[in-house]
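For this view, one protein chain was removed and the others were kept in their places.
The chains carry the letters A and B, assigned in the order they are written, with residues numbered from 1 in each.
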Amino acid sequence: MNKKITYSLNYRKPKNEYSSDDELTVCVRYYQKLDNGKNKVVKKSTGIKCKLKDWDSDWHKADNRHPIKASDSDYLEKNRILKNKSVDLHSLIKDRNVSKNISPLNSKVPKGPLDLKWSTHKNNVRLVSPANKRNIDIIVVGTGLAGGSACATLAEQGYNVKAFCFQDSSRRAHSIAAQGGINAAKNYQGDGDSVYRLFYDTIKGGDYRSREANVHRLAEVSSSIIDQCVAQGVPFAREYGGLLDNRSFGGVLVSRTFYAKGQTGQQLLLGAYSAMNRQVARGKIQMNTRHEMMDIVIVDGKARGIITRNLITGEIEKHSAHAVVLASGGYGNLFYLSTNAMGSNVSAAWKVHKKGALFANPSFTQIHPTCIPVSGDYQSKLTLMSESLRNDGRIWVPKKIEDAKKIRNGELRPVDLNENDRDYYLERRYPAFGNLVPRDVASRAAKERCDAGYGVNKTGEAVFLDFSSAIIRYGKEKALVKGLDIEDFELVKSLGKGVIKAKYGNLFQMYEKIVDENPYETPMMIYPAVHYTMGGLWVDYNLMTTIPGCYAIGEANFSDHGANRLGASALMQGLADGYFVLPNTINDYLADDIKTGPISSDSPEFNIAKNRIEEKINKIMTNKGSKSVDYFHKILGKIIWNNCGMSRNKKDLNSAIKEIQKLRKEFYKSVKVTGDQFSFNESLAKALRVADFLELGELFAVDALSRNESCGGHFREEYQTKEGEALRNDDDYRFVSAWEYNENIEQSKLHREHLDFESVELKNRSYK
Amino acid sequence: MKLFLKIWRQKNNQAKGKIVDYEIDEISPDMSFLEMMDVLNEKIIEEDGDPVAFDHDCREGICGSCSMFINGEPHGPDKLITTCQLHMRRFKDGDTIYIEPFRAKAFPIIKDLVVDRSAFDRIQQSGGFISINTSGNTLDANTIPIEKEYADKAFDAATCIGCGACVASCKNSSAMLFVSAKVSQFSLLPQGRVEATDRVINMVNQMDEEGFGNCTNTGACHVECPKGISLDYIAKLNREYVKANLKK
Partner (left out) sequence: MFNSSIGRKVAMALSGVFLIVFLAQHFLINITSVFSEEIFNLLSHFMGNNPLVQFVLQPILIAGVLFHFIMGFVLDWQNRKARPVSYAMYKGSKNSMFVSRNMIISGIVVLSFLGLHFYDFWIPEMDYKYIKSLPEDPNRYYKELVHRFENPYRVGLYCFSFVFLALHLVHGLSSSTQSLGTNNKYSEIIKKISYIFGISIPLGFCFIALFHFITFYNT
């Protein structure tokens, strides 16, 4: 497109009638070439006045392109304003053209049989020679499992990597908090596991809303991940024979989960971090910590860099590269309270979405049933308790609403409530699976009871997870084995406690630390909480978004988990993307860039993006508001949690959309950020993140509203069986919803990627 | 409960800092320490002040971001936890609480309670890795059996969250516990033995360059370590270092 912006003076009469001391207004002009070949002139007054003698008509020849000469006493300020005005106009024109470029969705899945697609694809993609890689820069945003592993591998291949994270060290990304383990189809236990089984379990677990080829690839590379990590020195749990140990995890029939006590995420991340460190030492990775991505820069239709904010100095910086990789994680913090880290945010992904990348399945969220409940309004964060607790704990609430009230007020102790007055609602509703129903079902059932007024903590949002019968059961077993008196209640109890302690000791201790109650004596209180988002940026088989040169990996993309993620799969996906998938697919794109040379970060596109961020920050900092950022974030979280949480319906979703729109307006009107923008200022950083959550929230509701079916974590109350089971609609909704940005978010355009299943038969996920 | 806070405020690295007094009321004993700080900051924002800057992220004791020196001890009076896991029920109504940043020359203050711990990153970059390619074309994971005892010890060392409490608690601001955990994790595993000699020398040299103090074996670090990393790893580090130097 032909773009030309010029400055000119606004003559109102013939030029020769002016004297050199006359003042004229400066305007910016833009000549737009229309489809019919003619030029359309857009002229805008700038409000800046300039004497004829101070006007430099050859301004376009000078390096600084200043139209007003230094003879004007205020020339610097005037030129600055003019520059900004031109930038404004430029960006206006730019934006009109962004969304037009999106071609129909092409997932680029290679042809051929499922199990050969990946190897064939790897053989066919173009490569970049080591000599050329040295001249190519790649930006990676986020340094968790996906980002860290991608940085390490890309740098090792020879690319120059610029890595960014908002934490003070790349080792602190929230991947570190993953507890359980990582799946891999190694079949070390000889229990019949295979690549196909892992693939099948993942597809089925995702309720048939993920892309078959991607999931199969994930299963294929899974076992390399374990080899890789062991070679890096990740201390996985081992058996006495010295070989790796496995545990079994939710919803599958084999033991394929590798683990390092309850800190698998930490150990894997430190592995990736160490691989990164090696490349930092070699100078192949330039690590930028405490930098937050503010925007992506697109030059000639390709992702060519990002704008960041230095969180220490507040400086807005421009960084260019030949490709941009987003590994910025999930957006569970949309809910305000989640198990995500405080800093986890959607901003990077959302900015990319606003620049033209499609956002897929935003409303697919996993809500984990066993978390420590909210204890008060001040609560900032929720803590997950391992799913394994449901093996031995029984979940209940009081049968009578009066008892629930008494328990809430502390007038009644839960242990004193008669067995007959307890409602073991999961066992009642799902006699076959009982307390071991899948996560989404357990979560919804807890919400249903609490909404009906049976919640058991101060806030009324908690149910009991009771180990007393397990303690007695185990105690009796132990007494029998030891030949002791099983009628001795106290003895049996203490033996049982010993067994429970051996199994879940660390979790019980953690619970006691947070809640200050002894879970061996009184039942635990639990409540569901958000902890993973399956949705994310839409990517093709190469993990590229709809913006050429912009990739998304790990939780930031929508790829492999469909509508529901299986336990121990998030770590697998992050590392698979970063170590093995992206480093292969990105070469194909960069093969075109071997002659491009360094990308300048001084082009108008960079300057515009930078200016816009600075303006936005200025606006927030100078806003004469009265309410803190957290005030808005908390309200947003409540809206989303109540209307788009564990179960959704049309009416609530519609009202959520309206409420979020209203909240967003109010945010810009009355948000208050104090402190200095040019120093470490967390509330400013938070304000910028929440501003994006306020937009994503609306799309989240729009997405949930558009999907008239229930699948995985997405449960629409209108679409359920008589028994309250999720009712999937494969005929009409067997697709990925990929949304195209619209300033009016409600009007975002839906693109559908239809999902074809060649190797699996679509079945109902049954657990009754 | 009502509390009297004495918090270190420092605008930036160059500025001079001082202890500022705050009074805060209606604190629930169920709050975590950081939630109490959130409440304080909300109050400061309300009064148009500059909120207290502090590092925090996961708030479940694993990321190692939080770094407060509370009443004379890193991560507060409780052992084996980080600041985010400390709860207000640990304090009494009317208590005075000193809140300071982790102090060391190698941890320059960025603002208020936020310090720059990138020295730890640089120590790791100097050798805290095993030099293998990330191609995935390595040996099968089960090719090298590792004695469970060593695997477990390596894991115990690897649980270090890099928070810097060891440096903060040490009267000499020594980073020996951190470095020893990193060195030991790798040197206990056969994969890591290959580069053990260079690794320990490089990492110790980098540690010294960063300006940490010398270890005088007071043992404060392992008492305050939120992950309970043992002093034995320092002994191991000493041994490794001497051995490496004799070999070189």
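To be clear about the criterion, a contact is a pair of C-beta atoms (placed from the backbone, for glycine too) under 8 Å apart; a residue touches a chain by one contact, two chains touch by 3 or more.
This is a predicted model, so every value here is computed, not measured.
Taking the full assembly into account, the omitted chain touches B. Across B:Leu5, B:Ala196, B:Cys215 or B:Ile229, the residue that sits in touch with the chain not pictured is B:Cys215. Only one of the listed residues, B:Leu5, B:Leu113 or B:Ile234, touches the absent chain: B:Ile234. Interface residues of subunit B with the unshown chain, by the touch rule above, are 6, 8, 17, 19, 69, 71-73, 77, 98, 100, 103-106, 169, 171-174, 176, 204-205, 207-208, 211-220, 223-224, 231-232, 234-242, 245.
One rule holds in what follows: only the chains that are shown with their structure count from here on.
Put simply, the C-alpha centre of subunit A and that of subunit B have 27 angstrom between them. Only residues 149, 152-153, 156, 167-172, 174, 176-177, 186, 188, 221, 224-233, 235-244, 260-261, 263, 265-267, 270, 273-275, 277-278, 280-281, 287, 289, 312, 339, 341-343, 375-376, 378-381, 383-384, 513-516, 579-580, 628, 630, 672-676, 679-683 of subunit A touch subunit B when the two sit together in their complex. For subunit B in complex with subunit A, the residues that touch the partner chain are 11-12, 28-32, 34-35, 38-39, 41-42, 44-46, 48-51, 53, 55-60, 62-65, 81, 85, 87, 89, 110-112, 114, 116-118, 120-121, 124-142, 144-148, 151-152, 154-155, 158-159, 161-162, 185-186, 189, 191-192.
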